[in-house]
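Here the complex is missing a single protein chain, while all its other protein chains stay put.
Every chain is named by a letter (A and B) in the order it is written, and numbering of its residues begins at 1.
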Amino acid sequence: MISQLGHGVRAWLNEMGFAFRTLWAIFINGMGLWKRPRLITTQLHFIGNYSLVIILVSGLFVGFVLAYQGYYTLNRYGSEEALGLLVALSLTRELGPVITALLFAGRAGTSLTAEIGLMKAGEQLAAMEMMAVNPIQRVLAPRFIAGLIAMPVLAILFTAMGIWGGYLVGVQLVGVDAGAFWSQMQGGVDLRDDIGNGIIKSIVFGIAVTFIAIYQGYQAQPTPDGVSRATTRTVVISSLMVLWLDFVLTALMFK
Amino acid sequence: MQNKSLDFWVGLFVLLGALALLFLALKVGNMSSLSFNKSYSVISKFDNIGGLKPRAAVKSAGVVVGRVGDIKFDDTSFQAVVTLQLDERYKFPKDSSAKILTAGLLGEEYIGLDPGGDAKTLVGGDQIKMTQSALILENLISQFLFSKASEGSGDSK
Partner (left out) sequence: MQFPRNKIVAVMGGSGSGKTTILRLIGGLISPDAGQVRVFGEAIGQSTSSKLYQQRRNMGMLFQHGALFTDLSVFENVAFPLREHTNLPESLMHDLVLLKLNAVGLRNAAQLKPSEISGGMARRVALARAVALDPQLIMYDEPFAGLDPISMGVTANLIRQLNDALGLTSILVSHDVQESFAIADYVYFLSEGTVVAQGTPTEMLMSEHPYVQQFVNAYVDGPVPFHYPGKSLAQDLGIGVAHD
């Protein structure tokens, strides 16, 4: 059994090594893509624009709920005026990047994995190789860069929608003073520490989720069963990765 | 043509993101604190700075007039040396005093500047001589208990 454990660890290490080498190859090939922006914009359209609806709507509703729940709790200590601050800080520091990343993994991540997995199953990647076109450069790298750009943009949109949603419920519906709502927020939300760190988080999450999705598709078994398992792995591994990275980044950033 | 409409939508996407960022920066964050005005440094020594942190506010009459820069320890006088970055627009008399105050009951610490009466004003590199340290809760409590105890023993005499 010990030898099995050792074998398992060795296999896992091999997998990690290969994954990092692939990530490195994607980075290197990504550099050369500046001459072909059209490849990236096509992917950005599929990954970013098609995620807009779910991100905007989710952001709005998360803002609604934050305002409702926040009001209820703050009211007990007579601090409802701080509602704006509560909603804004929760969103910019945590909920914006994290929830966007989780939704992104589910929506864009799975479609990336499925697309690449099916291309592999249909021998399209091998055909590309035989035509002396590097599939990492032509297929994987554009999607990676597009995901990298899309994630922070989506996270910012989520946060903005959430704050607006919080305003709608907090001020219009529940009756918190509009002036207090915004001024307390402005007094407490720091451009660099809160908004800036939130953006850094979303960039890191973007790298992680996009790479995991692409890698799982690239490594999928070329069968229907294999592709389905790969998409499941994308969602599970990305989500766990996002939550773990969130913990590490929060500990590093917000002392 | 498909390419043109695609570029348009992607451009719109990125534009939306930029607008949202602008909204966050202006309406949500405290852009006003990002003053690009020049500042001059003044130091002051405190016996105890409590929970004062760098980048805390320096206020006078309740208005933010600067930020706390470095906080160092002087091991000859065993005092904390705090550097205050004051906005160049505001001049303070040389005999102003600095107090460490708390925002709200359990809030963050900041420095309050009370102006003195000197005709000459502080310039970069000067030191604020009159300082008052932070109120440490534990000291207050022990003071209170001590005074209560001495009161009690006084009565019993």
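Annotations for the structure displayed:
As a working rule, a contact is a pair of C-beta atoms (placed from the backbone, for glycine too) under 8 Å apart; a residue touches a chain by one contact, two chains touch by 3 or more.
Remember, predicted model here, so these are calculated numbers, not experimental data.
The shown chains contacted by the absent chain are A, with contact judged over the whole complex.
Considering the full assembly, A:N134 is the residue among A:N134, A:S183 or A:T250 that touches the omitted chain. Only one of A:T22, A:N49, A:S79 or A:Q124 touches the absent chain when the whole complex is considered: A:Q124. By the touch definition given at the top, chain A reaches the unshown chain through residues 119, 122-124, 126-127, 129-134, 138.
Everything below uses one rule, namely that only the chains that are shown with their structure count from here on.
Here the CA centre of chain A is 36 Å from the CA centre of chain B. Of all residues in chain B, only 3, 6-7, 9-10, 12-14, 16-17, 20-21, 23-25, 27-34 touch chain A in the complex they form.
Residues of chain A touching chain B in their complex: 38, 41-42, 44-45, 48-49, 52, 88, 92, 149-150, 152-154, 156-157, 159-161, 163, 182, 185-191, 194-195.
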